[in-house]
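Missing here is one protein chain; the remaining ones are kept as they sit in the complex.
Here is subunit A:
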Amino acid sequence: KESKRAVNSILVDDDDDEEEEDGVERVSWSGEPVGSISWSVKETASSIRSGSEQSFPKIDTTPSLSKQGSGYSLSSLFKGDLYDLSPEETVRRMQKGRAFSLEKFRSLQDKLLLLDEAVAVYDGNLITAVLIYLKKSLSKEILFRELMARDVALRHYVHYLKEMGEQKLLVELMKALGRTEDMALMQYKEHLNIKDEGQRRDFLKSCLGLPFSQDDATHVQDHYTLLERQIIIEADAEIFKKFPRKASILNMPIITTLYYSCFYHYGESEGTYSSPENIRKTFRISEKQYILTALGARAKLKSWFDVDSLFNTKNWLGYTKKRSPIGFHRVVDILQKNSAPVNVLQEYVNLIDSPELKLSVALKYKCHDIVINTYRDLKDRQELVVYREKLERDSPEYRKIQELLNNVQIRWKN
């Protein structure tokens, strides 16, 4: 559909020019009607080349003796003999799109001369054409050896093999070059072409022994383990039909998988693949990431109790204390996005360390009690008065402010 639109757009432009629908003078390339006098005047006026026509210098396909002197031997042209041309001459002919023959270059030395000449003219197409000939007329070992000494030609060869999908040969070449990490990654990349998850999992397993860098080796291992488990989890979900099918976790990133697990398998024992604890341990997920993800999932389900437990830790005296690796203001934001009731929000707003931040968050989310208490603690009478006006006349919060304002024992600062 996209491509259809792209093609149609060329037609659409034409129509637009004629209708000028919303009065916008559409910039059109044929501002003047073709064939009009002003158009032809401009045509001739814009020709600055005295006598010669405007056109791109095109590659000449008709034989002409008057052009290029260098590299041509007239005798060979007269003879019309393709087999007598030197490497330079052959390359020239190739550049001009004329018939040529590479077969005549039999010896290794000649072939290499040909390759070097093609490289010297920088034309990628040409270099590749010569390489194709060398590929079929040289042994693999010799070709590799010679390419290793010729950087530009080597690059083109790699590109050619990639475009032609010659994976096996490419891998061998990489090995010969000692570019083992590149080779490993190239292999690994192929997994993107495998749609079936079972096959993809098996393929990833086959990649495990490849010479990745240490870091990448770990990641590929994780990738395999993850997919393997995702398949199992999906299969179980299917059997027990507990959870809606629409949430497929196949090929999802690990954090997404963890979210899914916190959503549907929260509290499961560490022994099962689908439990959050298991995932957390196996994939070495940081505490921060874990809490953020679990928070998101439980908040979405409105399980405020679970949310609460996430932040409970026991301090050294054995008392339960609330702790969070992410600022509590972030926690409040996430809770609010999931429509947490005010009393739940207030609990976490209260845990915000910085007083300024606490106040601004409380104001933002209308946690009246906290606002009132803060102003009370700051002994700020004026702010209380202002804030009272925002509240409903008979609400408990309104009355609370009234009580405070009437309290003679408080020494207000303003």
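Throughout what follows, a residue touches a chain if its C-beta (ideal position, glycine included) is under 8 Å from a C-beta of that chain, and two chains touch if they have at least 3 such contacts; residues count from 1.
Keep in mind that, in the parts below, contacts and distances are computed from a predicted model.
Its UniProt record calls the unshown chain "Vacuolar protein sorting-associated protein 33A", which is the correct pick from "Acyl-coenzyme A thioesterase 4-like", "Lysosomal transcription factor, NCU-G1", "Vacuolar protein sorting-associated protein 33A" or "SAC3/GANP/THP3 conserved domain-containing protein". Here the missing chain is touched by one residue of A:Lys104, A:Lys189, A:Lys281 or A:Lys379, and it is A:Lys189.
Among the residues A:Ile254, A:Ala294 or A:Val307, only A:Ile254 touches the chain that is left out of the figure.
Screening A:Lys104, A:Lys175, A:His219 or A:Arg399 against the full complex identifies A:His219 as the residue touching the chain left out.
The residue touching the chain not shown here, chosen from A:Leu113, A:Ala129 or A:Leu351, is A:Ala129. The omitted chain makes contact with just one of the residues A:Glu163, A:Asp196 or A:Glu356: A:Glu163.
Summarising the interface, subunit A meets the missing chain with residues 2-4, 6-7, 9-14, 22-32, 34, 39, 42-43, 46, 48-50, 53-59, 66-70, 94, 97, 121-126, 128-129, 132, 152, 155-156, 158-160, 162-164, 185, 188-189, 191-192, 215-216, 219-220, 222-223, 226, 251-255, 283, 285, 289, 292, 330.
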